[in-house]
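Heads up, the thing below is written out as structure tokens.
All protein chains but one are shown at their positions in the complex.
After this line comes subunit A, so read on.
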Amino acid sequence: MADSSIDLSQALGAFMEEARELLDQMEAILLRAEEAACDEEDLNALFRCAHTIKGSGGLFGLDEVVRFTHVVENVLDRLRKGSLQFDSALITLLLECQDHISNLIVAVAEHSEMPVARSDALIVELQGVLGQAPGGPAPGGPVATTPAPAQETAAEPERDEDGSAVMAADHWHLSLRFGEGVLQDGMDPLAFINYLNQYGKIAHIETITDQLPDFDGADPEICYLGFEVSLISSASKAEIEGVFEFVQDNSQILILPPQSRIAEFLNQIEALHGDVSRIGEILVACGSVTAKELEQALAEQRRAETPARIGEILVEQGAVPPTVVEAAVKKQIHAEERRNVESKSVKVPAERLDALIDRVGELVIAGVGTHAQIGRLDKPDLLESADLLLSLVEDIRDMALRLRMVAIGEVFSRFPRVVRDVSKELGKQIELRIHGAEAELDKSMVEKIGDPLMHLVRNSMDHGIESAEVRRARGKPEVGTVELNAYHESGSINIEVKDDGGGLDRERIFKKAVEQGLISPEAILSDQDVYRLILAPGFSTAEKITNLSGRGVGMDVVRSNIEALRGTLDIESVPGQSTTMRLCLPLTLAIIDGFHVGVGSSHFIIPLDMVVECIELPPDIGDSAYFEQRGEPLPFIRLRDVFGEEGPAHPRPRIIVVRFGSRRAGLVVDRIYGKCQTVIKPLGPLFAEVPAVSGSTIIGNGDVGMILDIPALIRHCSDIERSYLRLARPVAA
């Protein structure tokens, strides 16, 4: 039984994943529906999403998911049939429902308590849409000529008001396909079925014999038979399931409760993998068409020159509604498609990939070390093969890292919804434009930039975009625009959140910062520096506090999140026109190309992407903190001073010019070793207080090198500088 529980949890995992995909799809369609009328295909897709979630949820006994989704499905069904029309309020409600289903599934995953109260509240709203009194009996309900089992009413309080859609009103339907080995395992399927009589009355059994081979090919000890059973019973689903407890492995046991609607058994068809080619048989077994109708259809098929599909013939003859066959046929196509997709990609657990990358990291370190030792041997042949080996190892490193790359669109995809909801809430009209959704970055980054981006987007919408009146007065289009752009640039990815709003008000930020004691009133700051003040903890200029932003919480969190990813946040603003927040992030967190330098007896690694050039420090520089290079001032810092290094100095120190975002700075070092592969090892908490170091690494000769966090280093130094400026030379330029 242990095995089966593993199977189940795997299957459940697959269900969650599928459900998430379906919910995303629902969201996308709903958002589209808001802009333009939905076509039939969208409406059908929408219905199928809810329907499949409900169906699969039922298979796993997720009653709350089924109960709630069922009502949503009813609404979608009405939309699909045209008896209900989309309006803005309905879309909002359905989006809320979609969120709620998503929450329910999360609750299942986390084994936390189901938010039942929320379900109830939404169901009441949905029923309002359906025109039903909540919990009341359905008008003209077709069900229950015989008294329906009372406890089922509790599980499904709402009734389908559409009489024709309800089938087989008062019995359970069991679809049983036993595993081949069930007989050899000493179990007797018919004995189980017979046992069902303990729970009620078997109304009808259809034995499915089409898997039965002919005489010669048949192994009489293998079970080829399937059974479709109608059971009149007041037992619970768990009780009926219990009957088949011991045969669940390798068997397909499907139990549909009474009052299942046609939709329900469509699901059943979908669930019956392998049997899809026998649509007709399944339809008959479910009571959807009679055997006679099927026979006629089959006869027709035999008569036809080119064999038409049974489904089409049945529809033509009016024997089954098109939707029924559509689902069955879809399944056939879907099975085919899925097979194709499966052959194109392989799913690998993330931790296995991480383990691989970790090992590749070690391989790179070992490779570099070996290469360095061989280099000292003065054996050109050996060195040549070591070169080749190293370049192969580097290729493997790149490929391994690429395995983890995912398109940033994964993060962007949630924003259309956010923009929609927030603009509604704010009463602004805002349009979202997305560019560069295909740009790739490391999976672990994708997971971590979602929240910071969310803050930035909300901030832009709330503070950036002006109200419609102001926009009109300023001669701008009434509809504001928020843009999300992503693009690669020199080993990093830039993500921009741009709005065409009022821009940042330099004066107001400055004033506020002074009020809050962040800067002195005399401080001389560049525009950039002023804008960066909005990232300070507790800073907010918003005059109106909304529940989105304006509480001064957020932007500093954004900054620290981004810094934790070794990224930077630049702010550009054109007053009255636009604000651009530019996130610059490294592509990966695991391995970088580093530039190896030495100061005293210590080793430091500078991310190679940031290195612009190496020059010699002019000997006559003295104590100055900048020098002029090609007509531009270049500020520099001495790593020796920053890290209190006291080892032997070099008579002619060098300057490494680094660039990040739009800034340049110089780092004074003693020695330059050159480019090296750097596998980043996180620093322990012991080093948390060390400024400007983002990690450590093992360099070729086995020594430990510190990886410099350039943006933090510059900031650290300019903070010191600024306080110095403020205190000592407040008026100096």
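We adopt the following convention: a contact is a pair of C-beta atoms (placed from the backbone, for glycine too) under 8 Å apart; a residue touches a chain by one contact, two chains touch by 3 or more; residues count from 1.
Throughout what follows, contacts and distances are computed from a predicted model.
Trainee: Write down which listed name, "Carbohydrate ABC transporter permease", "succinate dehydrogenase", "Anti-anti-sigma factor" or "Branched-chain amino acid transport system ATP-binding protein", is the UniProt protein name of the chain that is not shown.
Mentor: For the chain not displayed, UniProt's protein name is "Anti-anti-sigma factor".
Trainee: Looking at the full complex, which residue from A:P189, A:G436 or A:G666 touches the chain that isn't shown here?
Mentor: Residue touching the chain left out of view: A:P189.
Trainee: In the complete assembly, which of A:F60, A:F86, A:Y224 or A:F246 touches the absent chain?
Mentor: A:Y224
Trainee: On subunit A, where is the contact patch with the chain that was removed from view?
Mentor: Spelled out for subunit A, the touching residues are 183-184, 186, 188-191, 193-194, 202, 204-207, 209, 212-216, 218, 220-221, 223-225, 227.
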